[in-house]
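Please read the structure below before turning to the comments.
A protein chain is absent from this complex, but the other protein chains hold their places.
On to subunit A.
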Amino acid sequence: MTEFLDLELQDSVRMPWNVLPGTKAHAANCAIPIAAIYTPLKTLPEATPLLPYSPLRCRSCRSVINPFSIVDFSSVNKIWICSFCLQRNHFPPLYQSISEQNFPAELFPQYTTIEYETPAPQSQDKAQPGSSNVFLFVVDTCVIEEELGYLKSALLQVLGMVPENCLIGLITFGTYVHVHELGFGLIPKVHVFKGTKEVTKDQLLDQMGFFTKRPRPTTGVIAGVRDGLSQESVARFLLPASDCEFVLNSILEELQKDPWPVPSDQRAARCTGAALNLAAHLLGACVPGSGARIMAFLGGPSTEGPGAIVSKSLSEPLRSHKDLDKDSAPHYHKAVKFYEALSKQLVHQGHVLDIFACALDQVGVAELKVAVEKTGGLVVLAESFGHSVFKDSLRCIFQAGDHDLGLASNGIFEINCSKDIKIQGIIGPCASLDKKGPLCSETVIGQGNTTAWKLCGLDKNTSLCIIFDVAKKESPDIVSQSANNQFYFQFLTYYQHSNGQMRLRATTLSRRWVAGPGIKDELISGFDQEAAAVVMARQVSFKMETEAEFDPIRWLDKSLIHICTQFGEYQKDNPSSFGLSPRLSIFPQFMFHLRRSQFVQVFNNSPDETAYFRMILNRENVSNSVVMIQPSLISYAFNSGPEAALLDVVSIAADKILLLDSYFTIVVFHGASIAQWRKAGYHELPEHQAFSQLLQAPRSDTDAIIRERFPVPRLVICDQHGSQARFLLVKLNPSATYNSDTQAAPGGDIIFTDDVSFEVFSDHLQRLAVQ
């Protein structure tokens, strides 16, 4: 495993197969696709230099020079050969001085991933620190006073943290949408739009008077300063934080609950869709093409206007998974269609939609998902604006320092690869730029049919799952060509750094491919089971959402059995002979937990929650994703240090503290005895300092986890047999149930479930694999 981690450290990439099946037929046999989980902005090793010039690109395929390029120093005019298309390229004058002893950094073997920072030619706009980041807050006021109070204080706190050069705008909404004109001075000014109506951008330009002072350009214009919009009119709505702090503070302080009366048998009229639509238009008019985020704070379901997810009448319940399956959610498709259009617009403008959904009810994350994902937005789901999940997550976004999110914007992601490899698509927070080319596979998954994607918003953790196809047909001469048995991949990420500069990160990979008989062991040697589990998880989630009548359990089981059959060691029809290489050994366990996870078992979750979990899964890196699939369990006891425990009900003991990290939730579980002691207050007594330390240990670890994670996980502290203990029990392998023969050990626990335990699962697996 460690070699994979090293590779990840260098190139931010994890691949299920690090030795690739060389032909289409082999690849099809592998069940798990050739894929890469790439984290474009992952922090690079410290030594990596930032190159202050533009990269050298191949004349023919536009790929960037890299350590795998062959440089020919012999000729007078030094030449480099592109590793993808074999094109011979001349060096520009800048590179005159290179020699075998004097390489530029981008040719160093260890810098397969390197960053260029180029002073953008049109830097007048883009490099302006002022326009580096725009935050447009979209605030729901259809909430009870208490919630509004929490929200206000959270926002006020955050305002103090916004860098001074960031532009800020504010939209509040309820029954109507209020666009605040922060730059008006004098007295607060608000533009009020009807919530039931979808305004077009042209209307907005007209109605908000953007072109009253100068002639409006002819059609086909997005607006923005370059397109004839005056800086002053932009400054009416978007102001540097330092300029509008006072105004914003006073507006927020006077912000009141939506005043329109709500009959007792109805939901509040909340026009989320109209508000977001306006926010998008506003940014589109003011700062198109430069990084901007719409941060939507939602306190309930949208009931009015476009994008409504439910009617106002309380007699109509919010849609459930069952309704969606039966296609009996009347608003769902319309809303999704609306948000798809919105996402297209946002992508076009290069803007991000972030969602902070804080309500006991669903707010429509399932419908909004498309817009958030395609723009690479952040999403936080909490029960209340007073909840730490919300408050701390929000703070995370604006905090500076080691744990900042490294928010970047306006990214464009491109892939070059050897011609025998085709790209099926990407599952992750990005949007296709529809740049079709010979590298596109005919099979499409996720955002496919393109070799370039837009990442409106991305951060240190944003991870894309790129799925490839091997196009090479099996033929004898290929096998013999051992001289060139490498596949090359190049990932280029062009993005706006949070400092406002445009950067290009280039990652170039080379992977060996194998073909012909006897490649099983070679393939196994390059198998990364964690990455494989994550790819499976993203794939199954994606298929569940997009394919009608898809049976995820069956699909997962089939894949797993196929893998086991392919790569297991066994005698046919003898289950007990079955064995797996260590490279593969945990994979069945991952699959077992994946089958039980919230990604596949949606029964207990609302569509919003499911959408939320999947969105996070789709943007997280491998190690975090693995935690989502199979939570980690750490046990704390008096006599030993913290140690990993089996994710099984047997790990429960009366004198232990368990720390479960399922990514979204962190559970600190006190065994019955520990709980009693704590209630008795022993940890406050000097003579029981050890107990105090024991109690403190998991909390410290928790804090460490929380600090590094976004969104901030929900912390559950519970005691054995307490009601909250279910957060732990639901994740454990039910090896002991009310049904099982074995009684729980003293102090242990059983789980009331009919689910199969891992033992049963693996028995079945072995039996099926050897058939």
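Some observations on this one:
Simple rule for what comes next: a contact is a pair of C-beta atoms (placed from the backbone, for glycine too) under 8 Å apart; a residue touches a chain by one contact, two chains touch by 3 or more; residues count from 1.
Assume contacts and distances are computed from a predicted model.
Chain not shown in the complex: UniProt lists it as "Protein transport protein Sec24B", one of "6-phosphofructo-2-kinase/fructose-2,6-biphosphatase 4a", "Protein transport protein Sec24B", "Metallo-beta-lactamase domain-containing protein" or "Serine/threonine-protein phosphatase 2A 55 kDa regulatory subunit B".
Contact with the undisplayed chain is limited, among A:Ile144, A:Met161, A:Val192 or A:Ile553, to A:Val192. Of the options A:Pro52, A:Pro259 or A:Pro582, the residue whose C-beta touches the omitted chain is A:Pro259.
Taking the complete complex into account, A:Phe184 is the one of A:Phe73, A:Phe184, A:Phe638 or A:Phe752 that touches the chain left out.
By the touch rule set out above, subunit A reaches the unshown chain at residues 176, 178, 181, 184, 186-194, 197, 199, 203-204, 206-209, 212-213, 250, 254, 259-261.
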